[in-house]
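What follows is an incomplete set of chains from the complex, kept in their original frame.
Going in written order, the chains are labelled A, B and C, and every chain counts its residues from 1.
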Amino acid sequence: MDNILVMKNITKSFPGVTALKGVSFNIRRGEVHAIVGENGAGKSTLMKILSGVYQPTSGEFFLDGRKVSFKDPKEAQLSGISIIHQEFSLIPYLNSVENIYLGREIRKANGLLDKKKMREKAEETLKRLNADFDLNKPIAHLSVANQQFIEIAKAISIDTKVLIFDEPTASLTGNEINNLFKLIETLKADGVTIIYISHHLDEIIHICDRLTVLRDGEYVDTKDVAKCTKQEIVKMMVGREIINVFPERPSHHQFRNEIRLQVKKITNSNVSDISFDLKKGEILGVAGLVGSGRTEMVRALVGADPAEEKEVYINGEKATIKNPTDALSHGICLIPESRKTQGLILDMSIKKNISLPILNELSNRLKIINRKRENNIVNKSIKDLLIKTPSSMQKAKNLSGGNQQKVVLAKWINTDSNILIFDEPTRGIDIGAKEEIYRLMRDLADDGISIIMISSELPEVLGMSDRVLVMYKGRVQAMLDGKEATQEKVMHYATGGVNQ
Amino acid sequence: MNGLTMKRNYKEMFKTPEMLTLIGFFVLCIIFSVVSEEFLSLTNVSNIIRQVSINGILAVGMTFVILTGGIDLSVGSVMALTGTIMAGMMINVGLPPFAAVLVGIILGAVIGYINGAFTAYARIPAIIVTLAMMEIARGAALLYTGGYPLSGLPASYSFIGQGYLFGVIPMPAVIMIIVFVVAYIILNHLPLGRYIYAIGGNEEAVRLSGIKVKRIKASVYLISGITAGIAGAIMSSRLSSGQPMAGEGYELDAIAAVVLGGTSIAGGRGHIFGTLLGALLLGVLSNGLNLLGVSPYVQRVLKGAIIIGAIYYSSIRQKD
Amino acid sequence: SNNGEGSEDGETNASGKQLKIGMSFQEMNNPYFISMNEAFQEAAKSVGAETIIADAQHDVTKQINDIDDMIQQGIDILIINPADSEGAQAAVQAAHDAGVIVVAVDAQAEGPLDSFVGSKNYDAGYLAGQQMAEDLGGEGKVAILDGIPVVPILERVEGFKDAISEHPGIEIVDIQNGRQDRAEAMSVTENMLQANSDLDAIFSVNDEGALGSLGAVEASGKDVWIYSVDGHPEAVEAILSDGPFKATTAQFPRDQVRVGLGIALAKYWGAEIVPDEIPIDVKLLNKENAEGFTW
């Protein structure tokens, strides 16, 4: 077989953690190769080594039969390996063109930047991706999906032999994912080898030729995708069978008719005239395409962003919510979509992150924090949510993405709120952990907590929701009953369709 | 395994910036006590602590501000203004020292709160707000006194700045230690302290946690105003007068103490006792160089070089 | 303290406009310069002139800028108290070129000056040194608390050293810089007392520094005597109180300005020949004669 990449005994240690332990396997020329594994299995770390971000502690790898070692990402790029990182690496205040050509600027003969040429070439590249947006805007003002396109454009605008995608679909929905798949097909046809990391096994089955499983930093196996079922893959990853990720919905709803939250006419620059209600013990799924304003709606609801108009009633009583503090005092809390920029204080320990919103409750009359109670609550959360960490004193930034997400969940669940709003709660989370999070949400609902769950994963919305609210262009397009909702129906409304 | 972790923690403790400042501090002390016989005498040690106290107290407020990712350039001027107002309250208004000091500290708090309000609520960069306040407070002190130092303070007032507790511990040092202990409790045992660290780490995450970020951001400047007021009391008592031009450049010394003490200038990380160490290190440095009779010009060069050297050395150690 | 109100019948210049006099101070944060300003305002008022003042805050560049701005306002006379002799040259030149009469007071300035009025700074240091030597009985260890290195200060130190050199029994054991600042001088003196446990006396280049030293000496409980230059009200008070502060050589800031302005006016009225330099006497103040002295 013609192997483009050969890895031999790659080991990588960080202070206190060995992320990779003697990993060896091969990538064939021209294939789409998936890497799967639980959160913290070492996928991203391995990719960072291949792309020159990290150097391995020991071990070696060969590109086209030649032993290589990259001291920085540029060297890797020049040798033909590019990566689209799991965490975006864009410059917020530069525009799209400037980001795409960062470090590879095209110059005129006189040495000055050739802005026109770069712009034209960037437009060309983005056309290949079927992406269309204002190239002059600083990318901080673009939606997450569009930022993702810039990342991809950046990588494919270089001639590359191996292109690594580290969870590219985590912030994409429907159409955009299809565009991405088409792009991957084209790249493959052009002879580019692709390494693809994702927690979405359907995607992997759809586009990958082979897959490699990592578990706890160790190599488990490499298989032809065609020759294995989803069940088998899950078992290799998690080490156990997962039959049904979504917990049973209760057949009869014990709190059916108690309305807990009524929202009327939320309007601001991103959303208009949003009204709905939420029952006690209900899980309300919110579906919609990227940019449909789901995040904006809930941010306006909890007062994280201003609203021009808004009426909120809790248990029938009018509530004034001007900021997240008010929301919390009314028992509403928003678990934000971006764990790094909105959820965590990366330099703080897991413990201090989890206890942050409840410090007042953990303090005595003199306002002194009761350390013992704090430890108890935190340790319980770590245990309940199976957060994988050497200790509660570990800094949040040293956790894998999935475990960071669990810390974020723990942080807000402990506030004892009646209304929990989850914005993309399982983004980037492995299937085992997802199952736990779904279980947790269902248990909370069964205890009478009301839940709003925004998700870009339709199966998740369909599998969990009692009702589904579909948004389109900042408005409520439809409210569907959970049992009647189907993939087709939701997509119909999400793309602007009206009553069938 | 547990023993190993212990050992590792123990080893890592020696790599924290505070610990390195501590080592630097002891190294300096050893050098100075070898080359100068007076250095370790009781009177000199109490000398050093007294000299350090004003900068130490200002640096406490500065630590709060820097932990949130801010900066307060107005502390020197605010100290001068509060000091002259205190003197004025005693001399012209006839308030008793205690009341006059209170008025001055309240004034410091108000000015600090104004800094904080513009920074937190109006979102103007702290460096600009406090730079402007530095000019305003200095101008106000000069206007209030007409440029003259205000002298003729009651004799009893000199106790704060010149007196001794139990006959040996200089009062400024006592006050400084109280300020540090209070700061320690706030930062390490109260929710407020956690919030301050957290805001320096990720403000948006704290806001979404339902915490009133702006109020806390404003409060750190208020705290810095209070410490400037306390320093103003000590200063006016030490100089037996309200000096409108006192404290020029003190903001930079306070920042140096905080950063030498290992607090990240970007906020979110640091320790209040690191700041104490930083202030002591700076104090020992200038005392020692004075004792050795080093020329003032050479002192400036050495002081700068030693600060860079100390931090450079500590940064190398941390990387190992 | 800005635009002094000129009376109707006040002095007017050739074009019939009211006489404008600018004074640029090196600093205005100390009673010495404030009393200078008071004398300036009074004197200018008595001739019905409009006044403009500026505070250079020790920065010559700012002083040049301030003076440029005064020239824009059409001053006829500039009294300059230079923050630095050399550095003020451009300002003196610019004023001169604009037809302004320029007189320096308190410290010399380079450039086409019409006159300079200043204290006898060498004498000031010398007199203080003499008094110190006398009080010490010609024997002892003494220290100098130096200041900002400008000519008047350097002259004081020189005068002091010359006086001491006439007494071989007196040794200068330490020279430190208190930057003429009270708080700085206090810390520096504390260290100086520490380093020289057998110190007998300190000469400070100005009273502001001496008052800082005084605090340190009193706190240490040591018997160290202080000598200085200036005649600051607090220094006078300290000398009379019979403490460690023994003597200071007083300057006469008001008279410097009065004389300086007088010369400038003479020039303005058409005098062809005026003295290039008018030294103003200084006077030693000690316990016997300090009573009642003010600037």
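The working rule: a contact is a pair of C-beta atoms (placed from the backbone, for glycine too) under 8 Å apart; a residue touches a chain by one contact, two chains touch by 3 or more.
Model, not experiment: these values are computed from the prediction.
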A student checking the file should find the full complex to be A x1, B x2, C x1
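By our rule, only the chains that are shown with their structure count from here on.
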By C-alpha centres, the chain nearest the middle of everything shown is B
Max Cα-centre separation from subunit B goes to chain A
For the pair subunit A and subunit B, the C-alpha centroid-to-centroid distance in angstrom is 43
Per the C-alpha means, the centres of subunit A and subunit C lie apart by a whole-Å value of 72
Taking each chain's mean CA coordinate, subunit B and subunit C are separated, in whole Å, by 34
Shared-interface residues of subunit B (touching two or more other chains) are none
Listed in rising order, subunit A residues that touch 2 or more other chains are none
Within the complex, subunit B is touched by subunit C residues 28-31, 33-34, 146, 174, 176-177, 181-183, 186-188, 190-192, 194-195, 197, 211-212, 215, 218-220, 233-234, 237
The subunit A residues in contact with subunit B across the complex are 16, 304, 323-325, 327-329, 333-334, 336, 341-348, 352, 355-357, 359-360, 363, 367-369, 411-412, 415
Seen from subunit B, its contact residues with subunit A in the complex are 8, 185, 189-192, 194-195, 197-198, 201-202, 204-212, 268-269
